[in-house]
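Of the protein chains in this complex, all but one are displayed in their positions.
And then subunit A:
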Amino acid sequence: MAAPGSALRAWMVLTWLGLLGGWRGASAGGLSGAPDVKTVRDVYNLMYREQARLGGAYLLLNSTGAVGSQGPADGSDAEGVLVHARQLAGGGAAAPPGGGRWVALVPVAESHALLRRLVSDERFAAAVAGVLVDDADPPPAYSPLPKFPGAAFAPYAAAGYEWNPAGSGAAELRFPVPVVLLEPALARDARERANFNAQQGHHGRAYHARIRMQMAASSAANASDCLAADSCRPLGGFSVWAALPPIPAGANATKPTLLVVAQIDGTDLFHDSIQGANAPLSGLVALLAAASLLGDSPALRAGAADRQVVFLALAGEPWGYMGSKSFLWELERRGAAVAGLDLGLIDQVLEIGPVGRASRGDPPAARLYAHAQAGAGFGDAAPLVSALEAAADGLPGGLKASVSPASADNPGIPPSSLMSFLRVKPSVAGVVLTEFDRAYSDPYSGSRFDNGSRLDAASVAAAAAVVAGAVQRLAGGAGAQLQVNASRAEALAAAFASCLVMPDPGLACPEAAALMEAGYTEADGVRSYAPKHYLGVMQYIHPDPQSPSFRGDVARFVWNALAAATAGGAPRGAACDPVKNKCPVGQVCVGWKRGDSDPALLGTCANATAAYIPALSARVACDGCDGTLGPFSWAETNASDAWSAAHGWPADPMWAESNWPLGVPFVQIYLLKPYGSRVGVLVAGLALTAAAVLGSLTARRKFEKHLKRN
């Protein structure tokens, strides 16, 4: 209130509202959470409770159809009377008493059941205009993934096996009405307003909700359709790989190669809320910590190792194993992004799955399980399992872990990137290291409730130490031992977890700040560097596999961290940037933040091999991504069809996200008066004005006559 005018307005508004009903009374129906009223804007905020630009179950398209939700086909807002979903239970759902439709407010525990009913019951869907989800009381188990995520990609036939018992499959449904997740404050307001409506019997004035969620591709039949119409963008991101020891410039790996793999992206029905703390980020944190521990190993650095170790962080895996398929397709066509690698030499894959909740017993110890694919034709994973068991047994004091082979009753390996490698090269010896045996032990797998508060850093540190020890044994030659420092392992796990898993500090953590300049969002003057765990749409593919342009903050952090870890303590070279002061061949620019002149923001050249690999549908290519930032487009391609068919890949899902206009999504809850009373006020106003005109004319005539006489 700097200016006198606004002070006047504030005083006037205060006085007026105070005179009308008192300070606390300036709300409707005794509702809580009303903001302090000082300006006209505050009155607006009392009238309209809003949420903008986040929380939607956005429309995604694939090769056969679509999932998610969208607004009405005519582009209008979805609008209806706010009602508790439980009041719509039972067979059928009548329309509100005054006509129109409902907007159902549903607690998260009942949300999947309601959403399934929306899809299966046409009469119910006709009565409901939209769904608002309230996360206030999370159920004990919640997962929108199917019970066997990615069953079609498994190297065995057991589609009915329940790896994810809590799975509901809601993420695979297309909803006929917009579905939005409410922020906690708005969810509380919505509950109160729905209670008010219920008390009123939904008669007379009632709270309505408006949902704006137009999706440009809502009329497209599938991803091919919308890509051709330019109403959607392909989902895509960037995987990262780094080699230990670094591969000399211009050379290829010559030794059998061990891939140490983790996934980067999480998933949820509501992309803005994806956390993925345990699955998959605990595995990624363990990968980065293990790489840092191994980066100090003299045996691996000296070139005397028996194997080439490659750390691989895969993006896009929740979307039809997009990252691993892209990586294998790049190897097949010898793309620049995988220069130096040879699929023929990759014979071992160690994947780190969810390991963040493995602590059991007293004293707590991380109980881990090694899943391998049994069966003729698949590689013998016994050496990997043995190395993991030995590494767990040899952990230093302060870290406790055990590794057991997974149950022989399992149909095979759990949903994992290893499935892709076994499909293309079944002879690979592969193990997936997880915290679970027969089924997921985390009841929130693939959901937004899988957040950092549930992660056990000691469990992740133990897993990282086990992986480091196993890799050392597998690659370090006979009798090699990696002296894992327990406190260093815990510090590394804690540091990477605070950067990647926790929204605060997020990528403002010291480790990330030393390596890059991360993006942030700002709300109410507060900056958030929380990393985004949703894959998102592919922005651009820079042809230089070491360029940080358009890679995304998480991928850039992983690239820098792996490059720094695999470079080890070797002396760094000159200051560098990706454009003007590039590093010599064989070196990469680690720690570049911005620009090409300020020494504090430049990176340094390190002897490391690290690259970005596009994680994109194998049936989509960029036409014009040549690094000049000229016009480009996404087009469907059949270049990989023969290769896909040869390896029996399921139909490529070609995931794409619909475009949407500014101002979407938008939720607004407001009190609507009955139409009759609104018309009544207008008629009364018009009548009063007409009467005032007649009265004034009559009075003027009489006064003029009276004054003329005088």
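Rule of thumb we're sticking to: contacts are C-beta pairs under 8 Å (C-beta built on N, C-alpha and C of every residue); 3 or more make two chains touch, one makes a residue touch a chain; residues count from 1.
Throughout what follows, contacts and distances are computed from a predicted model.
Only one chain is not pictured, and the protein name UniProt records for it, out of "Aspartate aminotransferase", "Gamma-secretase subunit-like", "Hemoglobin alpha embryonic-4" or "NEDD8-activating enzyme E1 regulatory subunit", is "Gamma-secretase subunit-like". Within the whole complex, the absent chain has one touching residue among A:537, A:601 or A:672, and that is A:672. Mapped onto subunit A, contacts with the missing chain fall at residues 1, 4-5, 7-30, 36, 38, 40, 43-44, 46-48, 205, 208, 210, 670-673, 678-679, 681-682, 684-686, 688-689, 691-693, 695-697, 699-700, 703-704, 706-707, 709-710.
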